[in-house]
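Apart from one protein chain that is not included, each protein chain of the complex appears where it belongs.
In this document, chain identifiers A, B and C correspond to the written order of the chains, with residue numbering beginning at 1 in each.
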Amino acid sequence: MSLDRNFTDEPAFVPYLVAGDPTYEESLEYVEALARGGADIVELGLPFSEPIAEGSTIQQAIVRALDGGMTPNRYFEFVEDLTVEVPLVCMTYYNLVYQYGPSDGPASFVERAAQAGIEGLVIPDLPAEEADQLREACDEHGLDLVFIVAPTTTDERLERIREQVSGYVYVQARLGTTGAREDLSDHTAETLERIGEWTVPKAVGFGIKTGEHAQRIVDAGADGIIVGSALVNLVAEGDDEDISTAETATRIENTASELKAGALAGREQPPEQQ
Amino acid sequence: MSLDRNFTDEPAFVPYLVAGDPTYEESLEYVEALARGGADIVELGLPFSEPIAEGSTIQQAIVRALDGGMTPNRYFEFVEDLTVEVPLVCMTYYNLVYQYGPSDGPASFVERAAQAGIEGLVIPDLPAEEADQLREACDEHGLDLVFIVAPTTTDERLERIREQVSGYVYVQARLGTTGAREDLSDHTAETLERIGEWTVPKAVGFGIKTGEHAQRIVDAGADGIIVGSALVNLVAEGDDEDISTAETATRIENTASELKAGALAGREQPPEQQ
Amino acid sequence: MSSIGEFGDYGGQYVPEALMPAIEELTDAYERYVLHNEDGFMDEFRERLKDFGGRPTPLQYADQLSERYDKDVYLKREDLLHGGAHKLNNALGQVLLAKYMGKERIIAETGAGQHGTATAMAAAHLDMPCEIYMGETDIARQRPNVFRMRLNGAEVNPVTTGRGTLKEAISETMRDWAATVERTHYVIGSIVGPAPFPSMVRDFHAVISEEARKQILDTTGDLPDSVMACAGGGSNTMGMFAEFIDDPEVDLVAVEAGGSSLQVDEEEGVAPNSATLSTGEEGVLHGARTKLLQDSDGQIMESHSVSAGLDYAGVGPELAHLVDEDRVIPANVDDDAALEAFHRLSQDEGIIPALETAHAFGYLHAAAVGDHEDNLGDVVVINVSGRGDKDLETVVEETTARDIDAGPEMDLFRQVGRSGGDSM
Partner (left out) sequence: MSSIGEFGDYGGQYVPEALMPAIEELTDAYERYVLHNEDGFMDEFRERLKDFGGRPTPLQYADQLSERYDKDVYLKREDLLHGGAHKLNNALGQVLLAKYMGKERIIAETGAGQHGTATAMAAAHLDMPCEIYMGETDIARQRPNVFRMRLNGAEVNPVTTGRGTLKEAISETMRDWAATVERTHYVIGSIVGPAPFPSMVRDFHAVISEEARKQILDTTGDLPDSVMACAGGGSNTMGMFAEFIDDPEVDLVAVEAGGSSLQVDEEEGVAPNSATLSTGEEGVLHGARTKLLQDSDGQIMESHSVSAGLDYAGVGPELAHLVDEDRVIPANVDDDAALEAFHRLSQDEGIIPALETAHAFGYLHAAAVGDHEDNLGDVVVINVSGRGDKDLETVVEETTARDIDAGPEMDLFRQVGRSGGDSM
């Protein structure tokens, strides 16, 4: 059973939060809020100390989660503590996957992830070339291995990624690190076209902030949208401004709903000005 | 008429002060005090901005005199204003001699000095090798040109100096710059011996502070003693501690008397412990 | 699995997909220009290293140290290179390569500021806009280098994440690169990062050992018994070792920062040292598999050293491999011993070394006075990787604070200097 099942009927909404941000308990609430808000898959970040692909919003979330005591083992407990139905994808960096014991290499991590109920992995610092071992372990334990396709990815590399990818392909909307932006790059449509005939669903991420963004992206041909920083911002605000957990959870749920609605709208009709 | 006339009867006492230290008027008083105290010749410093041969005591005196407005022309007026009988020797650095107008070279300075009543010159930064021009001018105007003999002076150099010197020879008691010291170098006797057969009188300076020093130096064979810093110190104290000019003049006169007495004692009998 | 830039178990290319095309483009350029001297690239590089950089640098016999240790100690004087450290070899090579590749903008990270200043100088020399990322902690402790980068026209971007040292600066520079990769070249400052950087940076620095090997043969007629260099990322180290690797009779010693202790504080995630080769474990950081200072989960630890340029939790993959292969001997020297060695070299030889460099001399001392089994043999070549001008304030401060015997009294001049400085 692959994650692609969640893209079949309607455009999928794939939100991201960092597990344990800002605390274990609050973070549980927020993930459940995502589910209530209509998430089709949740990308759940396992924080790594050197998140080289993240912009400052997610970097700070990672610092909060690490300060709150999040570790790989706590992360798996966290996943087990979640009561949501929606499939979970673990997003982290390769060193944490690689170090997880007892065996050398990524196998132990994948085994434990599968056992906790994780259905896929996204490892931003692991290009297709270096992924054979992890691919093998994922296959063995029935996990999808999601890869990112960037605006700069060459045709040759697309082929390599196509061979490795499963579950869905993460289409990076623009260059740079993660982070909510006002502008949306033109690269999206182009990239979607270049991988048009891939059978794996195409989820677009990096910089999607509003329902209207979501609508436009889906309209451009995406099978789903990935939203991280816009949601992480709500967690940060909740933490900074001493907003109650319940209130923040509500905000997260509402934003999730708006984004999901935007995605759905994208499939039905073109947005006004495009 | 040469300065050596002042060394004939008894050991000569040759005190030094900076003209215009700390003010023109006070300085006049102090020079007169020296005369009253028994000076046989007075070395009167014309202050130069870079007195490389002086220790800090005389350096500071020079700064005070310069700050008080002393210049070569004022200096000559100063000499003219003095009412003392004792012969005066001008001690300064060569640049002031050299620059004095209107003519190029040292002639104008010597002419003006002679006119003011100066009877000799000591130029510490003018070795015998560079002194031909000045020697000539001095001869023309009847001034003595005093040279310094140092503990390091070689036999060869002694000959060169002997050819140039007149009035008296300034025997530098020890290496270093001017300044009153507790210890007295052994070099004095040695140097005096080396120039024993010179006909010009031998005055020893550098570091003589007390009557007892003076006595020992004369006992070692000196024809005279030169004392600078010990007297300049009294001027400095007078200035620093707001002692009245009259009182400082008295102190200068007393110290001068003590030094003169020491010198006389040196000729008469050996000091106790030597 | 790709075999580009693999050193045994180490190396590889662990970077975001967005950067992979640039890495491939760079690999291609490296092969063409550097390895095959296409368009005379290497000729121009060598020419500029000579005229602008001041190569060759001398191999100097150290009279006083040789006498002190009863050995023949030779100093490879990279401190005389323009900018004051070996760093220019690499910076000039990469900026020139970026130019050949048609890039329009240079970015770089810096720890001690030496790589940043070298890059800023090279960029000014070759007329390329340049931005440098530097941790806040390092900015504070290497102020003269910050001024120098600015004076050379580079932007200096303070990095405030983490402890504000080299590790964070590298991460931040990678972020910039990910956003601007098409027109920007990232000049990595050591033999770290994804392939082809470790090989390329080594090749640019190999001129050090090319010269030194020839110089020592010309001087003594023989190879040395040991060759030593300090190691942060390991670029001066590999530069110094490269041409001796195939001389098995020559011991190669890489001296890392022992910091205040080799003990690790797992709780705080802090290693009070940067002794990666001696104490690190295999992992993946900043684009490569290599030895790392990490906790049991794989989180990277904050490293520590009195010397900003050694203060890094990783190390070049090739060096890690050579240590595993027993070709390179890993060693380390603590902060105090490095400071002592700093003063010893300054006073004995009239050469004020970088604090990084001082670590190599600290080990020379320890080995020569018998603190280690290895006594390094009779003829030792040490790489003086840089000069200490950038470290003056740190050394004065740390020498006083730690009461290092060898240091001269400085109080008078700290005062005078301070009041002079305050008039700014």
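What we mean here is this: a contact is a pair of C-beta atoms (placed from the backbone, for glycine too) under 8 Å apart; a residue touches a chain by one contact, two chains touch by 3 or more.
No experiment lies behind these values; they were computed from the predicted model shown.
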Neighbouring displayed chains - absent chain, whole complex: B, C
Chain not shown: contacting residue from C:Arg46, C:Arg105, C:Arg143 or C:His372: C:Arg143
Touch criterion as defined above, residue of C:Met121, C:Ile170 or C:Val328 at the omitted chain: C:Met121
Which of C:Leu217, C:Val369 or C:Leu392 contacts the chain that the document leaves out: C:Leu392
Absent-chain contact - pick from B:Pro11, B:Gly68 or B:Pro124: B:Pro124
Residue among C:Glu38, C:Asp51 or C:Glu268 that touches the chain left out of view: C:Asp51
Missing-partner contacts on chain B, residue numbers: 48-55, 59, 63, 66, 71-73, 93-96, 98-101, 124-127, 129-130, 132-133, 147-154, 157, 161, 172, 175-177
In chain C, positions touching the absent partner: 50-52, 54, 57-61, 63-64, 77, 79-82, 84, 120-127, 136, 139-141, 143-144, 146-148, 150-153, 156, 158, 343, 346-352, 388-389, 392-393, 395-397, 408-410, 412-414, 416-421, 423-424
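Methods note: only the chains that are shown with their structure count from here on.
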Contact graph of the chains (line, ring, star, complete, other): other
Chain nearest the global centroid, as defined over all protein CA atoms shown: C
Distance from the mean Cα position of chain C to that of chain B, given in whole angstrom: 64
Distance between the centres, which are taken as Cα means, of chain C and chain A, whole angstrom: 37
Residues within chain C bordering two or more other chains: none
